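Every protein chain of the complex appears in place save one, which is left out.
Chain lettering (A and B) follows the sequence in which the chains are written, and residue indices restart at 1 in each chain.
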Amino acid sequence: MAFLEVRDLVVAYGAIQAVRGVSFDVEQGQIVSLIGSNGAGKTTTLRTLSGLLRPVSGTISFDGEQIQKQPAHSILSRGMAHSPEGRRLFARMTVEENLRLGAYTRKDEEGIAKDMQRVYDLFPVLGERRGNKAGLFSGGEQQMLAIGRALMSRPKLLMLDEPSMGLSPIMTQLIFDTVKELRSEGTTVLLVEQNALAALGLSDRAYVIDLGRTTLSGTGHELLADPRVQEAYLGEGVGAE
Amino acid sequence: MSTTIDPPVATTAPPVQHTGRFGAVLNAVAPFAKIGMIVGGVLSVLGAFLPWVTFVLNEGAYPERASLNMFVEPFGVSGFRLHITLLGIAAIVIALLTVPAKHRIVRGLGIGVAAVALLNGIWITVEGGGLGAITAADGTIAFGAIVALIGGLVTVLAATSGGLEARPEWEWELPWWVEWILLLVIFALVLLLVAEVLTSGGQGGVVNPYAGVVFLSLLAALSGALSALSASGLLTWVGVVSERHRVFSVVVLLLCALALPFTGAGTEYWMTVASNIGVYAATAIGLNIVVGLAGLLDLGYVAFLGIGAFTAANLSGAAASAVGIHLPFLLVMVISAVVAGIFGAIVGSPTLRVRGDYLAIVTLAFGEIFVRSAQNNIAGLTGGANAIPNIPPVGVGGFQFNDSITIGALRLPSGVMYYVAIVLLVAFVMLVFGNLKNSRLGRAWIAIREDEDAASAMGIRTGPIKILAFLIGAMLAGLAGAFFAHKTAVVAYDSFRFLESVTLLAAVILGGMGTIPGAVLGASILFVLPEKLREFADYRLLLFGLALILIMRFRPQGIIADKHRKAELADDDPEDVAREGPGALPTEVK
Partner (left out) sequence: MSTFLSQIANGLMFGSLIALIAIGYTMVYGIITLINFAHGEIFMVGAYGGLATLTYWVPTAVVAQWYFALPIALVAGALVAMLVAIAMERFAYRPLRNAPRLAPLITALGVSVALQEAVRVFYPGATAAIPFPPLFLDGAFVIPIGDGVVIRYTGVLLIVVSLALAFALERFVERTRLGRAMRATSQDRDVARLMGIDPDRVIVLTFAIGGALAGVAGVLYGSYLNNINIDMGFQNGIFAFTAAVLGGIGNIRGAVVGGLVIGLVRALGGQYLPGGTAYDYVWIFVVLIIVLVFRPQGFFGESERVRA
C-alpha cells in the first residue's frame, strides 16, 4: 500500500461536483505533482485531503489509515501539513508567531526552537525579520513563510498548493530548489501546480487532473514527453515563460 | 510511458436501503411495512375507543367538549378521540389502496395520531395527578392514550420503513368553472377550519381550564392531516390551480376573510384580536419589504408603527393630544403614513455607509431613541408615561366603527367594522407588496439582497433604492399605526419596545421572508397562539424565545418558502460551503 493512497474521490459543493473521481498514489520520499488547468479540481482535492472538505465518496488512506472522515485539525498531527493556495498567512501576526502556530500541535519547546532555526537557515530573510508582521512581506517572502510554517509541524507529507503563484521566475526557482532539498532530507511532497513545466521537471511522479478526474499518470519525464500533456498544458506554459 | 486512467463506473444502490441512526431497525421492518401500517391504524382506532382516564375530571361549567367525562366512556367518540379514529381509519384505507406517495401520506397520519395521543396523555397525567390516570385503577382500565400512541408510532415506523417517496406532482387541468367551484369550496372550508380552530376549546377570555389543550390537540390532528395532504401532492396542486386563477382566488380569499364575522368566531373578542393581528400583519408586510426583499435587517421597526400611531393620536382631537385638531380619518392615515415614511428615510439613510450586522444595530439604536423619547414625552407629543388616552373611534356620519351592526335578524358584534376596515387595509398593503415585488424596483431590491456589489456594478443605484425600501416599508407601518391609534383608543410608548420589533421580525421569518402571505400568516400565528394558550401565559415569552431558536435551526426559510430566495437563509451557495468546510456539505457525518 502506498504512503498516501487516494481512490475514486468525489467532492461536491452543494449540487456541483468539483471532483468526480480522482485517484492517485504518493510513495514515501517522492515529489508527486498534480497538474491541470484552472478549475480542474486540484485545490479541491488538496482541501479534501487535509479535511477542510468532506468527500461525497471515495477513500483517502495515509500511512495505512483511512482519514477521509477525520476533521481538519486532526490531520496535521498525523503528519500531513498543507500550505494553502494563496499562502493565507496570519497577516497581522509576526513571522515568529506564524511559525509558532505551525507548531501548534507540538509541545516540545526545544524541538520547536530547533525547527524554527532550521526554517531561518532555509530562508535567512525570515530570520532577519522575525519580529515583523507577515502582512508586510513580498509575495516570495510570504511563500517562504508559508512553507516554513507548514514545516514547523515536522510533517511526513508536505502538501503545497500553487507555491509559484504570482512569483518571479527567480523566486519560483528558489522555492522549487527548496522543495528538492526537502525531499533529499526525507520529506514527501505533494505539489499542486499550474506551472506544469517546472513541476514536472522535479517530480518523481505526476498526475493530470482534468474536469475533476485523474486522466493521465506517469513519471515527471514521461508526462513532459507526452504529446497530450504538451498540447494541453505545456504549450501555453512554454510560450509564457 | 504515461498511462490513461479510465473514469470509475458508478454503481447503483438497491432501491430502499436505510442508512443513518435507525437504518438497521428500518431495514428490519421494511418487509412488513404494509402490515405494520394497518396494525398501527387499527391500534390507533382501538386506542381511541378505549377509556382514557379512570376518574371523572370536570372543572366547572363548560360545554361537553371540555369536560373530561367522555374520556371514561368506552365507545364515546368525540373531540380528540374522533380525530384519532378518523386519522387511524385513513391510515388503514390508504395502506390498502395503491396511491402514489402512500408511505409518505401514512407517515403524516401516523405523526398526527401520535401527537394527539401524546398531548392528551401527558395532559391527563398532569391534571389527573400522576400516572394513575393512564393505568388500571379502581376496576377501570384506561390505556387509551398508550395504545393510541403506540398505534401512531407503529404507523410512522412502518410507513418510514416502506421508503418515503417523493411528493407526486399532479398536472390535472379541469374546465375553468369546475376549478372555480373547487377553489370556492376549498377556501370556504379553510374559513370554517379557521373559525373552528379559533373557537376550539371555547371562546377566549372565558377562564377555561381545558381550552389550551383542546386547541393544541386540534392543531396536532390538523397538522397530521395537513402533512398527509401535502405528502399526496394535493396541496401543491391546489396551489397551482389557485395560481392559475389568481385574481379569482384573491377575490374569494378576501371574501372569506370578510365572512369571518358570520362564523362562530364572529364575537367582539375575536374581532378585536383579529384587528390587532391585522395591524401587526400590515406592519410586518412593511418590514417584509425591508428585510425580505431588500435584505436589510431592521431591529427597530416597530418605531414606525409608533410614529404613525402618535401622529394619528395627535390629529384625532383627543383631549390629551398636543396638536388638538381633528382631521378626517382617511386624511389622518395619509399624514401618518407620510410622517412615518419621512422617519423611515432618515433611519434608512445610514444604509448608504453601513451594511449587514452594523446596520441592524443602527436601526436598533434608532428604535431605542424613539422609545426613550416617547417615554419622556418629547415635545409634548407622546404623553410620556401617561400615554395619549381617549382617542375617539372612527366615525362616518353618526355611525361609529365600534358599534355593533344589526342586519335583519343577524346581529354582528361590535368591532366588526374595524375588522372589515383592517381586512381591507391588509389587502391593500398586500397588493402594494405584491406589485412592488414584481416591479423593476422589487427586482432591484432582490438584486441588492443577493449581492449588493454586483447590483451596484449592474448599474443599480443602490443608495436611493435602499432608502426607498425603508421609506415605503415605514409608510405601510404608519398606515397601520393610524388605524391602531383609533382602534385601541390609547397610544402609549411601551407598545413599541424592542420586543415588539423582534416579534414583528419573527412574524416575517416564521411566515416566510419575502413572500406575500408570509407576514400575514406569521403575524396570525404569533398573535393567535398566546390568545389560545392563556393557561401558559407565564411561559409565553420563554416559549417565544425558544421557538425563534428552533425555527432558525430547523426551518429558517419559514412556513412558506420563497421560491426565488436563496442567499440569505436557505443556503446552497457553493462559495459558502467551500469557505466553511465540511459542515455544510450534504454528506457530513460528524
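Following the convention adopted for this analysis, a residue touches a chain if its C-beta (ideal position, glycine included) is under 8 Å from a C-beta of that chain, and two chains touch if they have at least 3 such contacts.
Treat the numbers as computed from the prediction; the structure is a model and nothing was measured.
Remark: the omitted chain is touched by one listed residue; of B:176, B:262 or B:358 this is B:358. Touching the missing chain, out of B:143, B:180, B:237 or B:544, is residue B:544.
Summary of contacts with the chain left out: across B:297, B:340, B:416 or B:436, the touching residue is B:297.
Touching the chain that is not shown, out of A:91, A:113 or A:136: A:91 (per the contact rule at the top).
Note that of A:35, A:52, A:67 or A:167, the residue touching the chain absent from this view is A:52. Residues of chain A in touch with the missing chain: 50-52, 71-77, 81-82, 84, 88, 90-93, 97, 100-102, 104-105, 149, 153.
Touch with the hidden chain on the side of chain B covers residues 297, 299, 350, 353-358, 360-362, 364-366, 368-369, 372-373, 375-376, 452-453, 498-499, 502, 505-506, 509, 538-539, 541-542, 544-549, 552-553, 556, 567-569, 571, 576-577, 579-581, 583-584.
Basically, only the chains that are shown with their structure count from here on.
Separating the centre of chain A from that of chain B, both taken as means of CA atoms, is a distance of 52 Å.
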